[in-house]
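In this view, the complex is presented without one of its protein chains, the others remaining in place.
Let's look at chain A:
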Amino acid sequence: MSHLLSWVVFLPLIPIPLLFLLPKDKGKWLALAVTLADFVIGLPLILGFDRAMPGVSNPGEMQFVERATWIPSLGVEYYIGIDGLSVTMILLTLLIGVLAVLASWNIAKHEAGYWSMFLLLQTAMLGVFVSLDLILFFVFWEVMLFPMYFLIGIWGGPRRVYAAIKFFLYTLFGGVGMLLAFIAIWYYAPGQRTWDMIEILQRVSAGGHFNGPDIFGVEFAKMIFVVLFVGFAIKVPIFPFHTWLPDAHVEAPTAISVILAGVLLKMGTYGMLRINFTLFPEAFHWFRTFLVVLAVINIVYGALCALAQSDLKKMVAYSSVSHMGFILLGMAAATPQGMNGAMLQMFNHGTITAMLFLLVGVIYDRAHHRQIDGFGGMASVMPKFAALTSFAFMAAIGLPGLSGFVSELLILSGSFKVYQVATIIAGLGIIFGAGYMLWSYQRVFFGKVNEKYADFKDVNVIEVASLVPLLVIVVYLGIFPNNLIVFFEQSMNHISELLLAR
């Protein structure tokens, strides 16, 4: 099939009109069918992907490329294609999409609106991961905000409006800077002006330089680097830009939290790899030590904040802050292990955190609150739920044999080669991680049974169906991580070379 990639990206949009014709409660079936179909037509992308081609800075090595003029007067193109970096994220997005539909099975408010926003979000996220044109990337990036804003603001919890606006404004703030930076990149690109990020990267890696002027007394490259970094860092999120995340998570409905943590956060680190770091390798080196500091702060500070939370979902949200710090650490180290570990962590964090949010949703659906101290002895009441949760918590703690361990190991061993002390401090995050996970687990599941909740039903079929695929993936990638690593290893090694060559 030609235009396969476009089909994968835009398929979720096609049934949106249908949603408004169908009876209300059929929307979820349609959404399930569409996300599943998207997954299925996405499979040829993944199976047909040539793993030997690094892509990244070689236009000829981008795969499933589609290219057409979009806005001729500005030279903007509809230019999409994938390499090892994108294919992993596409797989994750397609997978999380299906499971998030299952997690929204109980949505009973403006269903048609919900599902149309949901599917639009899916397209926007996929679009970000395939765009090779700066403006196209930016459009998808901003389009993603729009459904997300409504999904939190309408279907969220009690403080949903505050959370939605905070999320929107914060990301928009980063986005405005990003747009200005993109324009600057286009304007001062080495050689001919172009929005083609792969082309520019090729020129940069061939020794080309941005010939822009100093901005506010700061070198052009450094300034643009920092502006871009802030834009992406907000999304990751990186300290001190992270406070929208706990609010957004706490207010968002379960499925949206799953997507937010599972996929959206990775758009930040993806952007850093694709645009921010690689286009400005010198600025990256200038900024590198600070990146490591930020990464370590994220890891340790996030873990400490997680310890302080009394709301289960907020605890998981802060654990995301901590785990995303590992990704930044691996990328800052830029060694092959660090880079591959970061990419693997992007995928693993997606699956593991999705599990965590799904599980929090299970208990919230029943108790209508998430106070860690408000439960007790739930392991006796809901044994299957307790077993699944302990599995997910252990995966989040990084237990060897499960997927999270492999990525954290690669990141830490990769960063130890460059920053020994920082790595050891980051290791403290692992200890604190065990602390907050086990402590909250103990308070919810162990001890005397809370009589109020003694009649809770254990997990149902839909909930199990959304959790088991993730469980299988987490185990499988813990034992055979290579089967995923091969997809991006060439790309990540190439990025590592690009960054360390300077």
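Here is the rule we go by: contacts are C-beta pairs under 8 Å (C-beta built on N, C-alpha and C of every residue); 3 or more make two chains touch, one makes a residue touch a chain; residues count from 1.
The criterion applied here is as follows: contacts and distances are computed from a predicted model.
J.: Write down which listed name, "Electron transfer flavoprotein subunit beta", "Sarcosine oxidase subunit alpha", "NADH-quinone oxidoreductase subunit L" or "ABC transporter permease", is the UniProt protein name of the chain that is not shown.
T.: Not shown, but named in UniProt as "NADH-quinone oxidoreductase subunit L".
J.: Tell me which of A:43, A:74, A:108 or A:169 is the one touching the absent chain.
T.: From the options A:43, A:74, A:108 or A:169, the contact with the absent chain belongs to A:169.
J.: Among A:230, A:428 or A:465, choose the residue that contacts the chain missing from this document, as touch is defined above.
T.: Touching the chain that is not displayed is residue A:428.
J.: If the hidden chain were put back, which of A:106, A:289 or A:420 would touch it?
T.: If we include the chain that is not displayed, A:420 is the one touching it.
J.: Name every residue on chain A in touch with the hidden partner chain.
T.: Missing-chain contacts on chain A: residues 3, 6, 10, 13, 16-17, 20, 68-70, 78, 110, 112-113, 116-117, 120, 143, 146, 150, 153-154, 159, 161-162, 165-166, 168-170, 239-240, 242-244, 301, 304-305, 307-309, 336-337, 340-341, 377, 379-380, 394, 399-401, 406, 409-410, 412-413, 416-417, 420, 423-424, 427-428, 430-431, 434-435, 438-439, 442, 445-449, 479-482, 485, 489, 493.
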